[in-house]
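Below is one structure, written out as structure tokens; comments come after it.
Every protein chain except one is present and positioned as in the full complex.
To keep things simple, chains are lettered A, B and C as they appear, and every chain counts its residues starting from 1.
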Amino acid sequence: MKVGVLGATGYAGQELVRLLQCHKEVKDLYLSSSSVAGEDYDSVYPHWSGQNVGILQDENVPDLDVLFCALPHGLTAARTSTFLSRNIKVIDLGADFRLNSVQIYEEWYKIKHPAAELLKEAVYGLPELYREQIRGQALIANPGCYPTATLLALVPLLRNNLLQTGYLIIDAKSGVSGAGRGVSLGTHYSEVNENFKAYGVASHRHTPEIEQELSRAAGHPLTVTFTPHLVPMTRGMLVTIYAAVQQGVNEEDLRRCWLEQYQDEEFIHVLPPRTWPQTKFASGSNNAFLQLTVDQRTGNVVLIAAIDNLIKGAAGQAIQNMNLVMGWPEGQGISGTALWP
Amino acid sequence: MKVGVLGATGYAGQELVRLLQCHKEVKDLYLSSSSVAGEDYDSVYPHWSGQNVGILQDENVPDLDVLFCALPHGLTAARTSTFLSRNIKVIDLGADFRLNSVQIYEEWYKIKHPAAELLKEAVYGLPELYREQIRGQALIANPGCYPTATLLALVPLLRNNLLQTGYLIIDAKSGVSGAGRGVSLGTHYSEVNENFKAYGVASHRHTPEIEQELSRAAGHPLTVTFTPHLVPMTRGMLVTIYAAVQQGVNEEDLRRCWLEQYQDEEFIHVLPPRTWPQTKFASGSNNAFLQLTVDQRTGNVVLIAAIDNLIKGAAGQAIQNMNLVMGWPEGQGISGTALWP
Amino acid sequence: MKVGVLGATGYAGQELVRLLQCHKEVKDLYLSSSSVAGEDYDSVYPHWSGQNVGILQDENVPDLDVLFCALPHGLTAARTSTFLSRNIKVIDLGADFRLNSVQIYEEWYKIKHPAAELLKEAVYGLPELYREQIRGQALIANPGCYPTATLLALVPLLRNNLLQTGYLIIDAKSGVSGAGRGVSLGTHYSEVNENFKAYGVASHRHTPEIEQELSRAAGHPLTVTFTPHLVPMTRGMLVTIYAAVQQGVNEEDLRRCWLEQYQDEEFIHVLPPRTWPQTKFASGSNNAFLQLTVDQRTGNVVLIAAIDNLIKGAAGQAIQNMNLVMGWPEGQGISGTALWP
Partner (left out) sequence: MKVGVLGATGYAGQELVRLLQCHKEVKDLYLSSSSVAGEDYDSVYPHWSGQNVGILQDENVPDLDVLFCALPHGLTAARTSTFLSRNIKVIDLGADFRLNSVQIYEEWYKIKHPAAELLKEAVYGLPELYREQIRGQALIANPGCYPTATLLALVPLLRNNLLQTGYLIIDAKSGVSGAGRGVSLGTHYSEVNENFKAYGVASHRHTPEIEQELSRAAGHPLTVTFTPHLVPMTRGMLVTIYAAVQQGVNEEDLRRCWLEQYQDEEFIHVLPPRTWPQTKFASGSNNAFLQLTVDQRTGNVVLIAAIDNLIKGAAGQAIQNMNLVMGWPEGQGISGTALWP
């Protein structure tokens, strides 16, 4: 099979390359980068030296079976209909096809949507929650990293009406790699190291994505208070979620709901009671780890989910989606446990 | 003046030594450590080499003006009445005198309180909130690090009835130095570095301390959901707090309340709108930084406070209390800005 | 095939487990840990939750094809002859069989060698330098991490008499995981983080191992000045080596020697001129990266090698040795590029 990556020199793009190199079904790999077309891949990333991973191409996409788009929002949508018409399956790691509503997209992303007519064809690619809808589809919107962690924790509980939705507090923490490879003072080593801060408070673009999917699960519109923070580490993401449980619901009910949803899942691990997720449990893997407890004194449930932001939160999940789309074993190329320590 | 430190080889104790060495009113410094009495201080901490900071003494406390106790809970209370009867002012960095209720202390700390009769004499030493009560007192309970950051943010708003108290969510993050110098797998470098996790979920001992002081400020009993997390950095603490605002209260009302409380304070800094606190702003200093916003979509206020856990959260605040107790300038020995970068 | 790991809960042991889980020829995996026999592996390492990697056994080793020993020195040697007599191939990640000389072993390791008679049967398992000697052997001494990086850089140059040996300076730097999982003040997060130091100056036990192999390559006895340092990071190792070049030898000669040695090697990468190795190039992989330059002003060559201390420096190389011993493809189970970033 022929597979391509647009945006192959960003961190998500490079992670796709690493994983696709070991994927059994992938024979030809087309790599593209608008900024450094014509260069050897290992001139951009010297750790690929001697691996012959290929030369970066311009954006004249050849005939492919699957194309991963790891581009800033707006760029993918403008070209998608062409890819689809050439019978190329598109898995978009950007935000262009995640929101159903053109209006909400334009409000949060501040641009006109370049391909509004395709929104109804796109499937939200969170396999553990929408597996059947994904199989065989041609256009997959790969979820954002924060939404992935948040939805894995909350969707089953909301589908089963176990939580109140009056207040849903999502306090999220991410490693710095989520900010990408572009340099800025905000990712300058000496300013980030030994430091911890919030950013995008009450304004992060993953908010409407989370709300859309949680509203779908709850069966009615709801809002969330979402605060991302930057952790002085490269990889990893952990979300801590607070909500009130429904009258009469206890910790065991919540845990049972998770286990029913996830017991056969290869990548989702509900930890034994009182073992709390750590981001390092997931680091370098496509795994997600979940835990919860009900604070008896306040009636709030505390839910925690941990993933690797670049794998389950980006490239790994994109390959999981490719496997579903193509009918291959879902874990092909993304099995394996975290790198520890 | 003669000043002493019990527990001088722990991290809070060592930070006291560092600050007291530069304090103009302190002439004699008595340092004690039960485990290494008789050793030169620089054999425990070689970075003190050549500074002649003295030899560690046993626990036969000489006549002193002020004694800082940086010991595990339970050990200080057992000896406090003796110190007080010798006319030594006691500033306890531990938990023995923070809680007014013997019952709550015994429930959370799992030991019988060794000096319950002294609880009514102890003053909770958070100077910006209880300055007048602290002046001249003989027994000061220095607050915990998480409570310090939390109370600075919430107490003025609750005193002025600007927040609802139905749910108060405190999502807190601390550097690893808060766990002290005792070795364990939980503070082993390779397990903590490049990792992020929650701990003490719904069970941390700072919970009742926070609730006691918030209830006092609100004028009625309330509970909080408190979740501490461990950040892969040595110093620093940041708390993110979520609550519903009272009907008709807006962001400007909340900010004005903070400014009225803190505008003349040397150490408390309400940042300009949209500049969010970072732990590094406070690192190495006694400063605290505050910011808030109201999420219009949910009606929740998001409050953030950042401090250095070992200074404003421990040793620096203890010296601020000593200055108040002794009638010295409040900032003596603890002025100065963060070390950056 | 049946494969076992003694010492499966240490960091090298756990890395073996991770790699062996994905190795195509390994069907049964026996894991042993003297301290926690009987426990599920995921109770020790929760990131293995749900992976069914098995229960830790006691040290009654069953019939196996290959046994990896990741134990402190002295423990493996005492039991090796039994394993060999049962026709189990032994790959020792410890130091017991690395030194040819009983006397030097006993001088540096301060114990009597428990199996001196086996030393002549052991092969030093650095595949790129001793591949033919390793194939089919029953007892492999897996090299130390510092020796691996050092020997890859120096052995070809000494074999070809391109360097003087009057002074050989090896300034080495390692991540903290090399110190293992045992807790101590020296690996306590708050003491190691944001800190850099030398340790074992002029006394590290890898010194005689390096000297033995360099002397063999040079054809005469030589000594080295070896200084290891601890870098505040979890994984990675970099050695910077200084030596005088032989009269008439230039940078191109040295580079050509390396290329001749390594051009067909899967794991050894001589970088293009002026691209210097970084530890992260190797992190999570079995790769090694090399670079050199001759400082024209002093006549010294500066050689740098970078590896992942737990993979090419331990578990990955051990599996490479297993593959050679068993006649499998040498890169089986250890191919793959570094995790970046």
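Just so it is clear, a residue touches a chain if its C-beta (ideal position, glycine included) is under 8 Å from a C-beta of that chain, and two chains touch if they have at least 3 such contacts.
Only a predicted model underlies this, so the values are computations on that prediction, with no experimental measurement involved.
Asks: One chain is left out of this view; which of A:T187, A:S203 or A:T275 touches it in the full complex?
Replies: Going through A:T187, A:S203 or A:T275 one by one, A:T187 is the residue touching the chain not shown.
Asks: Sort through A:V123, A:M233 or A:I319 and give me the one touching the missing partner chain.
Replies: For the chain that is not drawn, the touching residue is A:M233.
Asks: Touching the absent chain: which residues on chain B qualify?
Replies: 11, 14-15, 18, 21-22, 45-51, 177, 181, 194, 234-235, 269, 271-272, 275, 278, 280-282, 284, 287, 289, 335-341
Asks: If you put the missing chain back, which residues of chain C would it touch?
Replies: Touch with the absent chain occurs at residues 167, 169, 171, 173, 175, 190-191, 193-199, 201-202, 223-225, 227, 229, 231-236, 238, 240, 242, 244, 276-280, 283, 293-298, 300, 302, 304, 306, 341.
Asks: Spell out the interface residues on chain A facing the chain that's missing from view.
Replies: Residues of chain A in touch with the missing chain: 11, 176-177, 179, 181, 183-185, 187-194, 232-234.
To be clear about the criterion, only the chains that are shown with their structure count from here on.
Asks: Name the most central chain, where centre means the mean of Cα atoms.
Replies: A
Asks: Select the chain at the greatest separation from chain C, using centres from the mean of Cα atoms.
Replies: The chain lying farthest from chain C is B.
Asks: Give a one-word verdict, same or different, on whether chain A and chain C use largely identical residue numbers at their interface, taking over half shared as same.
Replies: Chain A and chain C contact each other through largely matching residue numbers.
Asks: Provide the C-alpha centroid distance between chain B and chain C, rounded to the nearest whole angstrom.
Replies: 46
Asks: Rounded to a whole Å, what is the gap between the Cα centroids of chain A and chain B?
Replies: The mean C-alpha positions of chain A and chain B differ by 38 Å.
Asks: Can you give the whole-Å distance between the Cα centres of chain A and chain C?
Replies: 36
Asks: Mind pulling the chain B residues that touch 2 or more other chains?
Replies: 190-191, 193-194, 232-234
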